[in-house]
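A single protein chain has been removed from this complex, and every other one stays in its place.
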Amino acid sequence: MYVAVKGGEAAIENAHRLLADRRRGPRDVPALTLEQIAGQLALAVDRVMAEGSLYDAGLAALAIKQARGDMIEAIFLLRAYRTTLPRFGYSKPMDTGAMLVERRISATYKDLPGGQLLGPTFDYTHRLLDPDLAGDDMPEQPERREGAAEESRMPRVTEILAGEGLVEPDGALPDSTEPADITRTPPEFPQGRDARLQALSRGDEGFLLALGYSTQRGYARSHPFAGEIRIGEVEIELDVPELDFPVPLGRIRVTECQMINQFKGSAKAPPQFTRGYGLVFGQSERKAMAMALCDRALRAKELGEDVVAPAQDEEFVISHSDNVQATGFVEHLKLPHYVDFQAELGLVRQMRREFEERKQTSTVKEAAE
Amino acid sequence: MAEPEQSQFSRREAMAVLARAPEDRVLALFAASGLPEAATPLRGPETGLVALRGRIGGGGAAFNFGEATVTRASVKLPTGEVGHSYALGRAREKARIAAVIDALAQKPENRARVADAILAPLRAEQRETDGRRREETAATQVDFFTMTRGED
Partner (left out) sequence: MDFEALAMEGGFARPVLEAQSAFRALMDALARPGTSMAGFPVPGPPAPLSPEAGAVALALCDPDTPIWLDAAMREENAVAAWLGFHTGAPIVAHAAEAHFAFVADPGDLIGLENFAQGSQDYPDRSATLVLQVASLEGGPALRLAGPGIETERAIAPRPLPRHFARQWEQNNARFPRGIDVLLVCREGLIGLPRTVRIHQQEG
């Protein structure tokens, strides 16, 4: 039976008004500006850009404000917005070696060329809440080291290591004419590493973090070292038909992680260090590291390893990494399922009746015996 | 009469400077330059997406890893020169004016004014920003004081 019902219009409208009021908060407190969000909650903005898969700090800040700070809601808003825009094309592959570096560390090489640059990191803070931040005290100006070398390529640790042949080279793909694009082609498994990396780059930070952690705890152990993490701005260029040179579009900030994994070799590959790669919008170190761990784990088949753990299961990881998809399916359970439930209720009542009848017959039988 | 600026003027570099510049600076410097604004739009200004590509491992096969908003414009001057602009973000007025600047700079007689009144100040500001950021980062470099540093 199908029962069409209508209603709730006034309730929904009032709910929207109430939401707008609660979003605004106490009216005697000044409203947040987008510049404040982008400038002072920059890492939240970065996360929304990364998982919304759209680089635009102003829009991400607006999304955070509109979502009252609910990050997945903000990511959803950004994803929805991007579908309204036409695609101009694909950029030239960016060169992270030519990055204007703001942070660059290696856990494998102390004295790497260019040095260990800590940048604006939480790493050496004591994780003690700072009551002074409740006020509006201006911090000191950052220290400057004059005469820092003007613009030179900063080689990646993996480039330095590659010479010896003990580390596998950057991931080449066989007959990679056109990189996969998961925003254009529905997913099919198995996927290429290019498609997986695209999915991981927009994947939920918490989900990837948990999976990366699971590999460290023994579910697909991969003996990782953080070969290099770098954060900074990279130039973007686009080939367009009307100009005979690639057009510079400006710069974006990205975080890159080169994970180096010990590998004892398999039937397919000699003993060497293998690699996992992470590349994420903004300053998103945890996400880039988790992504690199997952990338390496998902290469199990390619490297001839047994697939024994969740992090190595491509279909499991990729199908569940997108938090917009995940929240859509989980949250749709809130929508009216009145008719489905009525049907289920009827079914359970009937089964219960049959169960009681069976019980009664068996009691009668027992009594008769 | 050979103009040295003419050969040194790089259209690509000019577009890079304009792409990075904040909208209000481009508009202000253009207005102050006194260069004529008249142009017919050929396309845009319009905002769309560019899919961004990285390389696996940093230098391997290309992969798509996200998108960015990009705004572009193409215009034609009354004298026939066609100019283009592209930049990350959603600044439409900047896109239109940057396309006008690109078109104007194709005429040798405008080049010096474009270079001096618009590009030079923007370039200086960008160098200053980059230099400051580089120096701030350099101050966080770890000096392992018990170690001899690699002089070979």
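Letters A and B name the chains as they come in the text, with residue numbers starting at 1 for each one.
The criterion applied here is as follows: contacts are C-beta pairs under 8 Å (C-beta built on N, C-alpha and C of every residue); 3 or more make two chains touch, one makes a residue touch a chain.
Just so you know, these numbers come straight off a predicted model, no measurement behind them.
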Identified contact with the non-displayed chain, of B:R11, B:R25 or B:K76: B:K76
Per the touch definition above, residue among B:L42, B:A115 or B:A139 touching the missing chain: B:L42
Contacting the left-out chain in the complete assembly, out of A:G7, A:P26 or A:P241: A:P241
Which residue of A:R87, A:R221 or A:H320 touches the chain not shown here: A:R87
For subunit A, the residues touching the chain missing from this view: 86-89, 184, 241-242
Interface with the undisplayed chain - residues on subunit B: 42-43, 46, 74, 76, 80, 82
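We take it that only the chains that are shown with their structure count from here on.
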Interchain centroid distance [CA atoms averaged], subunit A/subunit B, Å: 30
Touching residues on subunit B, where the partner in the complex is subunit A: 11-12, 15-16, 19-20, 46-70, 72, 74, 84, 86-90, 130-142, 144, 147, 149-150
Interface residues, subunit A side, partner subunit B - complex: 49-50, 53-56, 58-59, 82, 85-97, 100-103, 110-111, 115-119, 142-151, 156, 158-159, 169-173, 176, 179-183, 193-195, 197-198, 201-202, 235-236, 238, 240, 242-243, 245-252, 254, 256, 258, 275, 277, 279-281
